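A short worksheet on the structure shown next.
Note that one protein chain of the assembly has been removed; the remaining protein chains are unaltered in position.
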Amino acid sequence: MSEITSKTANETPAARSKGARPVQLGVIGTFLARQGILVAFALFMIGFTIANERFLDPDNIMGVIRSSAILGVMALGVTFVVISGNLDLSVGSMMSFATIVVLDLHDKLGPALAIPSMYAMVLCLGAFIGFLVGYLRLNSLIVTLGMLSAIHGLTLTYSGGKNMDIADKEGTWFDVFGQSAVLGIPVPILLFALLASGLGIMLAKTPFGRKVYAVGGNGTAATFSGIRRARVVFTCYLISAFCVATAGLIQASRSLGSQNTVGQGLELEVLAAVILGGASLMGGAGTIFKTVIGVLILGFIQNGLLLVGLQFYAQYVVTWIIIILAVWLDIAAKRGKLWSPIA
Amino acid sequence: MEPGTLSTYLKRGAIWGFIVLELIFFSIAGEFLSLSDKPFMDLDNMLLLFKQSAPIGIIAIGMTLIMINGNIDLSVGAIFAMSAVIFLDSMTWPIFAGLGDAVIPVAWVLALLTGVGLGAINGLIVWKTGVDAFIVTLGAMLGYRGLVFMYNGEQPTSHLNWTLVDFAEAQFLGIHTATWFLLGVTLVLWFIMTRTVHGRNAYAIGDNREAAVNAGIRVGPHFLINFMIIGFLAALSAVVFYAESGSVNPNDGELYELWAITAVVLGGTKLAGGSGSIISTFGGVLAIQLLRKGLGHIGADTETVNLVIGLILIAVLFLDRQLNLKGREALRI
Amino acid sequence: MSEQTPALRLENITKTFPGVKALDDVSFSVLPGEVHALMGENGAGKSTLMKVLGGLHQPDDGQIIVGEQPVRMASPLDAKSKGIVFIHQELSLADELTVAENIYLGELPRKRFGLVDWRRLYAQTNEILKRLNVSFDARALVGDLSIANQQMVEIARALTVDAKAVIFDEPTASLTDAEKVVLFDVISDLKSSGVGIIYISHRMEEIFKITDRISVLRDGAYRGTLETSKTNDEDITQLMIGRTLDLSRNLAHHDVGDVVLKVDNLSCGHLYENVSFEVRHGEVVGFYGLVGAGRTAIAETLFGLREPTAGRIYLDGQPTRIHSPADAIRRGISLVPEDRKAQGLVLGMNCRDNMTLPQVDDLKAGPFVAEGAEIAIFDQYRDRLDIRTPGWRQSVGNLSGGNQQKIVIGKWLSMHPNVLIVDEPTRGIDVGSKSEIHNLIRDLAGLGYAVIVISSEMPEVLHVSDRIVAMFSGKIMRTFTSEEVTEDNLIQAISGLSADKVA
Partner (left out) sequence: LFAGAAYADTMKIGITQNNVGVDSYQTTYERAFIAAAEANPDVETVVLDAGGDVARQIAQMEDLIQQEVDAIIIWPTNGEAVIPAVRKAHNADIPVIVTNSNIAEQGFDFIKSFSGPDNITQGSRAAEIMCDKFKDMGIDGEAQIVQISGQPGYTTAIERAKGFEDRLPEVCPDVTLVETQPGDWNREKSQRVMEAFLVKYDDIDGVYSGDDNMGVGALNAAKAAGRDGIIFVGATNFAVGYEAMERGEYWGSIYQSPVDDAEAALQTAIDVLNGEDVPFLNYFDTPKITHDNMAEFSKPVF
């Protein structure tokens, strides 16, 4: 046995380092931050309730959820796309397209045929994007930006730029998706809930969901593990298109008429909701549940500020602050430090 | 490789080839379809092209720097509007009442400071919180826009100063004022990116942020500076543009971020960061403006313009991919 | 030991991560002009200790003393300014920049106004490259270099500043022998100019060749320091793993069966040409060659990642075309890839999900993933490969380098392949686990698997293979049986000296 020298370090108890430590989150801090989005949500609800007692009125709550449903349904699909490591900026434009098409076909083919035809057309658009991003590996930001513009052009060509209205608004059952209620719950909320739970389970529990996370987390490693990356990305865009078509259906059914720009600008709201929910734009992280919370937060901010009587632009500023705080707390909890360690 | 050699430009040449194609197409199509007796490639028309490229061009040049850095800035449209509001409004502030036209440079400085300040806020948040720039600036896109609206309700902010207009409309050596600014900004940024330590660090950080941190580059302050630069450029763009128009709607500059990003990507800069060139972005800006101008020239209607611009964007991306495709033996991942 | 002032001292360092006590009251010092090895099993805390020293982690407790002064290493920049150079375990380079820019990353020579002094940059870089005796140019893009050359760029950084101490964290993991020689020259240069060197490696022969003292960590705790000249393999492993290992144990050899995989005149562009070989059930075939010899490219082709430009692949006698990894997996081929970070793992995912990723479609309970079955698989391979992790929920990115590698190996073993291809399987793996993996490879062969081992470590190839294919510059130079192979004729073959003797 060779000689083992004693510890080389100075044996005297060394002065503990006194230098400033980075701010560490305590146990409670970490818990709060990890549930940052829920805490923010709760604070909001409390704040608005104090500011305006009508805020918690069941009718109001129901109303907010109902009008968030359209945005929400779209956000569900975009969550898949974002987790798989891509973006979809075309959902707003595509939703306008879906709405206009289903309204137009309603009068031409009748609702029973109009709805599947519209779904088919929107899924084709989704498949086209999925093909470009998944199989041809084109950059999703630019592809969907291009599609935002192109689909808008397509919608205008389709409608001739005119508003689309159902001729016989009283005599159609088409309004069930947007205006009726089952057991007192508005159908848009039911559809949203149904899709959210279906897609939520799909993402969290099925092999496909696992692959979405893998492809978004590290596409190369996913390929090396035998995952057909292109197919996964393609499917995510199909899911997104399906959600968009559903949103268009609710929208069309809700107002039985629409203009060409009904979905304009929604893409960024949708993205904001998905990010608020904690999905990472790098891909690989996020959940449907959190996206739903993100959607509700946006909806309640809008509604709450309106009730309080603040101008609509105050909502912009508040959304800004909320987004940054929520995401910040979320990552602070993950790294266990409030401030970023980057120099 | 010393950055900026001829071979790199040739490799990134797709955008210039595309510009040539556009010129040829619109010249020929213009013969048949245009109302104008003048050819598309008329000198004046081309000079106008440069001038009209300036508002988005100046921003896109800054966006290149941000994107090489591996970040993105979605708030430039809102910064553009906010700087414009300050620029036009400050000329009417009572404290400057005695200045006469000397108020102009003061307003310029204030507007540019606004841009730098808003950029700095983004930069600080990115630096201190570690939240991804996409998210920070997506939030700021809304937040700053809210500030613009708050400033003047929903009314446009206006101040038409004819001295300014004359300055903006002037042509020095036949080249418009706005073009001079665009060229100047392009040159300066090109120089920064290829010749200075800051510029080279920008590439390094975008390429491999962890490596840059490990090597002791102070990534946080670096980001801060770059966000201040793009804030400055967004403000400069506003200052140059609103000198000539004198009135800003609170929603002006919306979607500018997307057009700027489009120009940058058309120029071949990768969204992932680490590579890209200022000169190619300049090409990307010209290509987009040329497309708009050309489609107007041949009388395409709104839906066609939307459709064509969207599809061209995708087509260019596709071509670029095909051109840069590695050989058949490449790894299939 | 003389009573010199250490170049730097780490005192009573403690560092915890959520669920892991990575360092527990560790003290350690380096003298000027000393090469001090830091050893320990995978996950013992070596890299973490060095990251504390390099300013990448802040210790929970303890202090760092440089010269006589206690200092705080707030950031890598801070560490650098205090004369500490850190050559990382994982490559830390910017692909799109030139070799020179990478070497001087963070400290490009300046002229006035923050301009880069290109002339000085290239002059200095050329000097360093000359000293390292490498073949690439200062202006080459790092992304175009092979991994080994990239590692040399990383090493070149040690020569740019006047360092007090240089940390090498497993620098030789992807170097070949020729480059190792250069590295050791560099180290001895640094040493003679009074720099203290901390050297982390799992390779005993290197440790004995170049180090003066050896400090050992186990499970985050300091275990003692040995003088290299007065110790031996057994004592070190004893200290590292708490028991002795019989490294010279003979591996089991089995009867080989029918040909599983046959490759006939396969070519893929310039990567490799006219490659023919076969692998039988129960056989381990080693592929040995210099960096860039084309071994990885062959593996990638067999795994459906590359399209061959000519030639055929036969599986069980049937001509086969493999279109994608999914295809390959379906046909019973597994590949443990060369680059675990980029190709092997989804770093943000937890250990269990990473391990079962290729079979997630098969592990189903109804339409859902059968998580219980997944956990069972994970547990099985964690025990078998001795993977150190607080649990399956830990995200793989937080594991030590060696443990990450084990996850990748476990992932592919659990697929029970017919043909298992392992590319540099023990890169960064500690001695104990390494021999465990070698045994495992032999055992698999015993079970009838056909195994291809690609390795740049000659002892490894010699140790585990039944036959050895020697490659040089995209061509197979010769195939040896384990009886005929010697170190000499193998080296000859892979240097292209025996082209006429193709077997």
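Details
Chains here go by letter, A, B and C, matching the order in which they are written, and residues are numbered from 1 within each.
The criterion applied here is as follows: contacts are C-beta pairs under 8 Å (C-beta built on N, C-alpha and C of every residue); 3 or more make two chains touch, one makes a residue touch a chain.
Please read these numbers as outputs of a predicted model, since none were measured by experiment.
One chain is not depicted; across the entire complex it touches A, B. Within the full complex, the residue among B:Leu23, B:Leu48, B:Leu187 or B:Leu271 touching the omitted chain is B:Leu48. Among A:Asn139, A:Thr206, A:Ser255 or A:Ser280, only A:Ser255 touches the chain left out of the display. From the set A:Asn60, A:Thr172 or A:Thr287, the residue in touch with the chain omitted from the display is A:Asn60, counting the whole complex. Touching the omitted chain from chain B are residues 32-38, 42, 44-45, 48, 51-52, 55-56, 149, 154-156, 158, 160, 165, 168-169, 241-242, 244-252, 255, 292-293, 296-306.
Residue positions on chain A in contact with the hidden chain: 52, 54, 57, 59-60, 63, 67, 70, 152, 156, 160-163, 165, 169, 179, 251, 254-255, 257-262, 264, 302-303, 306-307, 309, 311-312, in rising order.
Everything below uses one rule, namely that only the chains that are shown with their structure count from here on.
By the document's definition of touch, common neighbours of chain A and chain C comprise B.
Counting C-beta pairs in contact across B-C and across A-B gives the higher total for A-B. Note on chain placement: the centre of chain A and the centre of chain C lie 40 Å apart, centres being C-alpha means. With centres set at the average Cα position, the gap from chain B to chain C is 44 Å. Taking each chain's centre as the average of its CA atoms, chain A and chain B sit 29 Å apart.
Shared contact sites, meaning residues of chain A that touch two or more other chains, fall at 220, 223-224, 343. Chain B has residues 213, 218, 332-333 in contact with two or more other chains.
Listed in rising order, the residues of chain A touching chain B in the complex are 89, 132, 136-139, 141-143, 145-154, 156-157, 161, 219-220, 223-224, 229, 268, 271-272, 275, 280-282, 311-317, 319-321, 323-324, 327-328, 331-332, 335, 339-343. Listed in rising order, the residues of chain A touching chain C in the complex are 1-5, 7-10, 14-17, 19, 21-22, 201, 205-207, 210-211, 213-214, 217-218, 220-228, 284-285, 336, 343.
Residue ranges on chain B touching chain A, taken from their complex, read 125, 127-132, 134-136, 138-150, 213, 218-221, 258, 261-262, 265, 271, 302-314, 317-318, 321, 332-333.
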